[in-house]
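Every protein chain of the complex appears in place save one, which is left out.
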Amino acid sequence: MTSTSTRPESAGTASSATPLLEIKGLKIGFKTQSGYVDAVRGVDFTMMPGERLAIVGESGSGKSTTATSIIDLLPGAGEVTGGQILFEGKDLTKATPAEMQAIRGRDIGYVPQDPMSNLNPVWSIGFQVEEAIRANGVATGKQAVRDRAIEVLKEAGLGDADQRLKQFPHQFSGGMRQRVLIGIGLSSRPKLLIADEPTSALDVTVQRRILDHLETLTRDYGTSVLFITHDLGLAAERAEKLVVMYKGQVVESGPSKEILANPQHPYTQRLVAAAPSLASQRIQSSIAPTHTNDVEISDEGADDAELMKRAHQREELGKRNASYIQVENLTKLYKIRQGGFKTTELRAVDDVSFSIPRGTTMALVGESGSGKSTVAKLVLQLESITSGTVAIDGRSVGALKGKDLFDFRRRVQPVFQDPYGSLDPMYSVGNTIAEPLVTHGIGDRKSRQKRVHELLDQVSLPVSMVNRYPGELSGGQRQRIAVARALALKPDVIVLDEAVSALDVLVQGQVLDLLTDLQTELGLTYLFITHDLAVVRLIADNVCVMQKGRIVEAGTTDEIFANPAQQYTRELLEAIPGANFEFGR
Amino acid sequence: MLWYTGRRLLQLIPVFFGATFLIYFMVFALPGDPIAALFGEKQPSPAVIEAIRAQYNLDKPFIVQYLLYIGGLFTGDLGTTFSGRPVIDELVRAFPITFRLAMLALLFESIAGIVVGLYAGLRKGKIFDNSALVVSLLLISVPTFVIGFVLQYVFGIQLALFRTTVSSQAPWSELVLPAIVLASVSFAYIVRLTRASVAENMSADFVRTATAKGLTRRRVVGVHILRNSLVPVITYLGVDIGSLMVGAIVTEGIFNIQGVGGTVYRAIQLGEGPTVVSFVAVMVIIFMLANLLVDLLYAVLDPRIRYAK
Partner (left out) sequence: MPSNTTPGLSPDHYVAPLDETPLKAVDAVDETEKPRSSWNDAWDAMKTRPLFWISAVLILFVIVVALFPQLFTSTSPTSGASLPDSNGPAESGHPMGFTLQGLDVYARVVYGTRASLTVGLLATVLVTLVGIVIGSLAGYYGGWLDALVSRLGDIFFAIPTVLGAIVLMSVLPSRTPLTVALVLSLFAWPQIARIMRGSVLGAKSSDYVMASAALGVSRFRILIRHVIPNAITPVIVVATVSLGTFIVAEATLSFLGIGLPGTVMSWGNDINAARASLRVAPMPLIWPAAALSVTVLSFLMMGDVVRDALDPKARARR
């Protein structure tokens, strides 16, 4: 990539003038079934010793590919097709396998994304830590290696390090596993650490602790850190330099705070505008409200007694709409069979109460195990209620059976998280959206087809989609189809369970905009389940914070964000990366 | 681990009774005269018929028959063969021979299979891999007895490197060719399984992490890829014991080995139903026990199984 502007080497804050890492015109290609794909098309950036740099981009931007190519970890079909990777002046693209092997681990460490799949399940933790120590010559001799391994685990923040050595990965929690991986990555005090989305697979409060810890360690050792992340807020917080990638190219790079305060390239501007962690207000619908939920109770042609009655009716209707969805003392117990004959009880949902006014969005926020998804399933009557009630528009749903339950389903519809599992891969898009209509026997073939076209239109997808299959579509497109399916029966309530959590930031923004517009247009009530408090600010009117099956705090979005009363809520808010920064638009 | 073992043993019991019952049922409870069924076209003498009746308690109700039979199994009374010898004696004499044969076969198929599979998986798509695939497919397509005949002909007759039949003591050296024949089909399956496993593990995340740690390629392959690829192979070996037993009948028949398989082979040829049934029952029990051992080995190899409740 030629740049017409001159790019002086950063004289910056680093102590030495020789860059630690220089990427010059890097090009990487992949051989796939459908031909050759250029994943990285000319990337340049520089890192000084002790510096922290973040590469930000959505999926497909080439950020992970760039990072893994530095230590030659590209999957089999990928190869560097041009450019240079200069590490301490030496071009790694020309290094021999033996040279690469020496550099890996010792001079450049790597912390991967998913802690579960990145540790070998059949060897103990101690084994895997010790082999890294031995391979990089950090210690020799059985006892010395073992002692060093204990040190590594302790530094990584794991207590009982000597006990932990004998344990296996599946016995650790996600956060603990990630600490082990960080420990392994830093075990030989490398000059550079490549951290590929190191915390995105973890709970939000755990994320912050681990990133803080990582920061302390790397500062103490003087290690440079190369972060790969999709989260702008995280990049701003943790790195001084930022590189924004889009479709294999660098679109903007420089001091992170400056870029986020004053983004120049249109793509960066889009990212900054859409990033939930940086937002400060609810998305407003772009269209005027056309739907009213109130049945017109006019005062025409009525005498006094009639007027009283109608006023009364309006009042009743108002009350019903104020607590359109009313959940009271909802509890769900699961019986888990332990080995043998013991069974224990799991209180997935414990005495939960809240109400949602009609036409608004209520967010249920919590980390994994908080019970928020279970509440969603209970409201949808996909699981049975153990005790308590769920009432929608005055009717208790827990008691519904048979035909009543069947009819109830038309009023409450779900949109689930995993875009790759929420649509049957064997069904065409048209059939998926038509399934609700077919199941409830609505209309004939022609009118159903018409309705499907209507729905596709409503979610801004072209009509030609009807013959396509989920396998060919992107995550955002699939979620929009899931929304279209949910709308088919003209429901009053939509339960969205982590519906946007797996989507790229810009696509996420698009879907959230769509949802907001639909809410205004159709008068829908949303129950929005998420672990991401930042997204809550964009979409929700009211919030309930859940932990271990109970509601810890509830209130309007503004209240919760401005004055969190509970410690846990404060922790969740503080865990949002980049929440404290001021950003440009 | 103890808990896991205990649970597996417990699960074995209903299967044991079920399987032996099934065998017994097939032979004795189907409509028709079991004697006629057992002996087919041959007409045994009345004395033999009498003996069989008494031995299998055919006059008693079926359940009692079965229970007496099972009781007999535990006390070592398995009835008598045509020649008047107690089945249990035959078994004791023949078992060590078949055991030697089976062990040799297991050794050949595992070592050769895993090594070939490993190389094929590491060099996926290249010449070695493709030839390994073709050879393994051929070995599965050609029935064991054909392989047996061919090898017997080529190595025994043409090249005269091995004996064509095995003597009654069946020492290890004479069992090499039969073991190769016996192992051939299983070898093919193990190659394919190892190859697929290795190819899959090569792109696994934890292998990438191991490389990133700075380990040598050799260590990554040996300690991480191979070790993890062994698990499905071990699982397969459990099922394989069953096909080894069937294969033993065929192989011992061809090479005239006086083992368990050979006895069954001759009994089938001679139409001696009762002997066949007794021996098969014992083989099934051995199969179950072998599977139990394999399950335990599997737990040793994969800690997730060991620690699961």
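As written, the chains take the letters A and B, and residue 1 is the first residue of each chain.
Following the convention adopted for this analysis, a contact is a pair of C-beta atoms (placed from the backbone, for glycine too) under 8 Å apart; a residue touches a chain by one contact, two chains touch by 3 or more.
Everything quoted here is computed from the prediction, not taken from an experiment.
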Checklist entry - Per the definition of touch given earlier, which of B:P14, B:P46 or B:P61 contacts the omitted chain? => result B:P14
Checklist entry - Which one, B:I70, B:V246 or B:I305, makes contact with the chain that was left out? => result B:V246
Next on the checklist: Touching the hidden chain in the complete assembly: which of A:D303, A:D444 or A:E472 does that?
Outcome noted: A:E472
Checklist outcome for this item: Among listed residues A:E88, A:E215, A:D393 or A:D418, the absent chain is touched only by A:D418
Item to check | Those residues of subunit A which, in the complete complex, touch the missing chain | outcome: 1, 3-8, 10, 12, 32-34, 246-247, 249-255, 258-259, 262, 264-267, 270, 380, 382, 405-406, 409-410, 412-414, 416-418, 421-428, 435-436, 439-440, 461-462, 464-465, 467-469, 471-474, 476-477, 482, 485, 489, 506-507, 509-510
Checklist outcome for this item: Residue list for subunit B contacting the dropped chain reads 11, 14-16, 18-19, 22-23, 26-27, 30, 32, 34, 36-38, 40, 133, 137-138, 140-146, 149, 153, 157, 200, 242-243, 245-246, 249-250, 253, 264-265, 268-269, 273, 276-277, 280, 283-284, 287-288, 291
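Keep this in mind: only the chains that are shown with their structure count from here on.
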Next on the checklist: As a quick test, compute the distance in whole Å between the mean CA positions of subunit A and subunit B.
Outcome noted: 51
Next on the checklist: If we count contacts the way the header does, which residues on subunit A are in touch with subunit B in the complex?
Outcome noted: 71, 73, 75-76, 97, 101-106, 109-110, 112, 114, 117-124, 131-132, 135-136, 168, 170-171, 181, 184-185, 188, 338-340
Checklist entry - What does subunit B use to touch subunit A in their complex? => result 3, 7, 202-206, 208-217, 219, 223-224, 227-228, 231, 301-304, 307, 309
